[in-house]
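Report on one structure; see the data block that follows.
All protein chains but one are shown at their positions in the complex.
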Amino acid sequence: MQPLLTIQSPETALFWFLAPLAVLAALGMLLVKKAVHSALLLAWVMITLAIFYIAQDALFLGIVQVIVYTGAVMMLFLFILMLVGVDSSDSLTETITGLRPIAITAAVGFGGLLVSLLGHATLGRQAVGLEGANALGNVQGLAELLFSKYVWPFEVVSALLITAALGAMVLAHHQRTNARPTQREQAVNRFRSGSLAGAAGLPGPGVFARHNAVDVPALLPDGTPAPSSISATLKARGDVIDSSQFQLDNVDTTVVEEK
Amino acid sequence: MNINNYLYLSAILFTIGAVGVVVRRNAIVVFMCVELMLNAANLTLVTFSRINGTLDGQVVAFFTMVVAACEVVVGLAIIVTIYRSRRSASIDDASLLKR
Partner (left out) sequence: MATNNGLVYLIALPLFGALSLLLLGRRADKWGHLLATALSASSFGVGLIQLSGMLGRSTESRPVTQKLFSWISVGSFNVDASLLLDQLSICFVLLITGVGTLIHIYSISYMSHDHDRRRFFAYLNLFIAAMLLLVLGDSYLNLYVGWEGVGLASYLLIGFWNQKPAYATASKKAFVMNRIGDMGLSFAIMIAFASLGTVSFAGVKEHAHHASESTMTAIGIMLLVAAVGKSAQFPLQAWLGDAMAGPTPVSALIHAATMVTAGVYLIVRSNFVFDAAPTAQLLVVIVGAITLMFGALVGTAKDDIKKALAASTMSQIGYMILGAGLGPAGYAFAIMHLLTHGFFKAGMFLGAGSVMHGMNDEVNMRKYGALRKFMPITFITFGLGYLAIIGVPPFAGFYSKDMLIETAFNAGGIKGILLGSTALLGAAITAFYMTRVMILTFTSSKRWDDSQHPHESPILMWLPMAILAIGSVTSGFLLSRGSALKNWLEPLFESHGEHEELLSPMVVSGLALLMVAIGVAIAVMKYQLSDVDSVAPVDVSVFTRIARRDLLQDDINEALFMRPGQVITAALVKVDESVVDGAVRGIGQMAIGSGTSLRKTQTGFVRSYAMLILVGAAALITAIWVVTQ
């Protein structure tokens, strides 16, 4: 029997070009250390999927995938990453013993068996294709379903969306329980803390004249780098340049009296 | 090409997402992995919609997207709240449940 659905060679080519890339990007998402890189790789996977949607006659979903996921959701992720910053959780070393081997074994078994099952599964009839359903256009077809058969779930989901928006506001809202310290109080606290070393404020970063960037710790008068001169975020990321290379080998300390 | 290839791809992406949820410690990355799993499921829905010749699968995928958006919004708000009190985005730090 002639299959109703034949996949044309351009789509085949597209699939075999993009699918390995998507899998690689997904694997990369697991393996890269920095969350930002993970987010970018995920955005790539999502765009790939959007292309596949469009290739599969789901034009509306493809566009929504790009706009909502790649656009809005991934932006939200990046925004939160910026807020939260980086910390030790980015490390890839496993702290729970035995978790990783079991997880990978289970995952390989799960995925392998799923693929194997799919290979064995038969639908019992031929694939149909969406030419008929999309005869009036994909968006029109979807709209017809959404506002007739699925109108109740549609309304429920809209209520869920509103609730989620409110919930996020409630969760993220932070009520101050005590007054923000004033400059005067901060100054008093500095002077009253354990040592007077910090009373004048923390040293600024950078080695004047040789390398004046924020990722270089300042050098103290005895030549050692001052860790407190660098932002904690940079330290956590490991984006700190060793300042010893900018140290002068010999500093002429003799004072010549001017005439 | 067999249309089943899309399903294979979906299964593989889903599995990778699942491993990511277990292996990664950064709550935000874990969330991203969840999103990956949801997307993989969406690909299946779209593919089956094509196989069956009806648009119902696409409608469900659409709903999935909406729900996923809600989940991301609330989930990220929770992460921000936790980070605010603990100064950490590691989900291993939030392990008070055992006590």
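Going by the order they are written in, the chains are A and B; count residues from 1 in each one.
Assume contacts are C-beta pairs under 8 Å (C-beta built on N, C-alpha and C of every residue); 3 or more make two chains touch, one makes a residue touch a chain.
Remember, predicted model here, so these are calculated numbers, not experimental data.
Asks: Which one, A:L59, A:A103, A:L160 or A:I230, makes contact with the chain that was left out?
Replies: Reading the full complex, the residue touching the unseen chain is A:A103.
Asks: From the list A:L24, A:I67 or A:L113, which touches the chain that is not on show?
Replies: Result: among the candidates, A:L113 touches the missing chain.
Asks: Provide the residue numbers of subunit B that touch the chain removed from this figure.
Replies: Residues 18-19, 21-23, 25, 30, 91-92, 94-99 of subunit B touch the chain that is not shown.
Asks: Touching the hidden chain in the full complex, which residues of subunit A are there? Just list them.
Replies: 96, 99, 102-103, 106-107, 109-110, 113-114, 116-117, 120
Heads up, the rule we're going with is that only the chains that are shown with their structure count from here on.
Asks: Averaged over CA atoms, how far is the centre of subunit A from the centre of subunit B? Could you give it in whole Å?
Replies: Centre separation, subunit A to subunit B: 13 Å.
Asks: Name, in rising order, each residue of subunit A that touches subunit B in their complex.
Replies: Residues in contact with subunit B: 5, 7, 11-12, 15-16, 19, 22-23, 26-27, 29-30, 35, 38-39, 42, 45-46, 49, 52-53, 56-58, 60-61, 64-65, 68-69, 72-73, 76-77, 80-81, 83-84, 87-91, 94-96, 99-100, 103-104, 107-108, 110-111, 114-115, 118-119, 123, 127-130, 132-134, 138, 141-142, 145-146, 149-150, 153-154, 157, 160-161, 163-165, 167-169, 171-172, 174.
Asks: What residues on subunit B touch subunit A, complex-wise?
Replies: 1-9, 11-20, 22-29, 31-33, 35-36, 39, 42-43, 46-47, 49-56, 58-59, 61-63, 65-74, 76-81, 83-84, 87-93
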